[in-house]
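Missing here is one protein chain; the remaining ones are kept as they sit in the complex.
Up next, chain A:
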Amino acid sequence: MKTLETLAFECETGNYHTFCPISCVAWLYQKIEDSFFLVVGTKTCGYFLQNALGVTIFAEPRYAMAELEEGDISAKLNDQEELQKICLNIKNDRNPSVIFWIGTCTTEIIKMDLEGIAPVLEKRLGIPIIVARANGLDYAFTQGEDTVLAAMAHRCPEYNHCDTGKKVLGEIECLAKLNNDSKSIFQKERLTRSNLVLFGSLPSSVASQLNLESKRQSVFVSGWLPSQRYNELPKLGEGIYVCGVNPFLSRTATTLMRRRKCQLIGAPFPIGPDGTRAWIEKICSIFNLKPEGLEEKENQIWENNKDYIQIIKGKSVFFMGDNLLEISLARFLIRCGMIVYEIGIPYMDKRYQSAELLFLQHTCETMEIPLPRIVEKPDNYSQIQRMRELKPHLAITGMAHANPLEARNIDTKWSVEFTFAQIHGSSNARDILELVTRPLRRRGGFTPNSRSLSKQTLGH
């Protein structure tokens, strides 16, 4: 790894606002269609989920609380029996293919042995039970997904070298079919036998877009963690290459490397056209392929988004930090011509994000702007003092601070929207810009070109 002497890292008090990591159930239950998420925690957890997820709670979601009562805390009740009762109930009502138990602060403190109970009940009930400890003692917001995916990685079927022979044959047949099928102008002559598994939960249409981006470079994505359904989990093992699509998946990456013997491709993340291109290029380089047409495509995307970039060019932005997407987003915005004062981030894995950090550095050099300071475990109070002096054009922040900052004349963008909007792949660059420019557009009568798909971003 190259050293990053020039990038300055700081660490503050960790007194910042973010979502509890159990919020990951909100998007994961939708992603894994046949799952059920049971959060084992208190009223506090339940109240948070109910308020943070707003309307989804009314849509008969496939998640619920196992609410701990005084008897559970004082161990008057038997955890295993209680959980069995509840899981039986869920099995009868919803019949899921897998139940996730999300451990919380309370189960940590009272040391409830979820990992021990799960295999017993799994046998007894005949449903796989996966335990993920997504608690606020250890993690922030999106890291919840990381704990769930790391736990899921253990359940993926074993990839066998003996499979390869058969697989090659299968793919040759598949290729033959593709070659005959000349209708599509986009299909390539050959696909590389790549054994590439991507990890990170993305809406299925975004996942298809990334599949397609790599397919255009003749790299075939053999599977995703997580998959759309539990029984479609990808095979993992020696000889499988894995690549992350999100910056907060360091535990998953570690698990895939150490426990499943996969090979990690360390690349910048496919956020923004620059990130997507760097991501693809890195993957191609691993498979010894020469990427084609990437530069023209990236330029095309920049060209297409000129109208939005014009709005933010030369403006300054301050990331308060709460979801770990900050480095990638800052890198993209710097490339768009913005000045980034500060990148707050809950947790910085310099190894997992090394390619992204290098890319950030290069981008700053290219754009000839000073490197932003990166503040781990920020202190919101101090940040607000700094913002008072810096007066950034835009603060990317949580909802707790958004209205008060607006009232003090600092335009804000609610950071959580970046985790729910579609921001991956080159074609979604406009969606990021849509979000970033929204508070700035509100100021003056800018109307985007009529054919914009801007409504696609969720407007809360």
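Methods note: a contact is a pair of C-beta atoms (placed from the backbone, for glycine too) under 8 Å apart; a residue touches a chain by one contact, two chains touch by 3 or more; residues count from 1.
Throughout what follows, contacts and distances are computed from a predicted model.
Matching "Light-independent protochlorophyllide reductase subunit B", "BONZAI 3 isoform X1", "Globin" or "Ribonuclease H2 subunit B" against the UniProt entry of the left-out chain gives the name "Light-independent protochlorophyllide reductase subunit B".
One of A:7, A:25, A:68 or A:196 touches the chain omitted from the figure, and that residue is A:68.
For the options A:218, A:246 or A:427, the residue in contact with the chain missing from this view is A:427. Residue in contact with the omitted chain (choice from A:34, A:82, A:349 or A:376): A:82.
Among the residues A:321, A:398 or A:439, only A:398 touches the chain that is left out of the figure. Counting the whole complex, the residues of chain A in touch with the unshown chain are 14-15, 17-21, 40, 42-44, 46-48, 50-52, 54, 57-58, 61, 64-70, 72-73, 77, 79, 82-83, 85-86, 89-90, 105-106, 108-110, 135-141, 183-187, 203-205, 208-209, 212, 297, 300-301, 304-305, 381, 384, 398-404, 407, 426-427, 429-430, 449, 451-453, 455-456.
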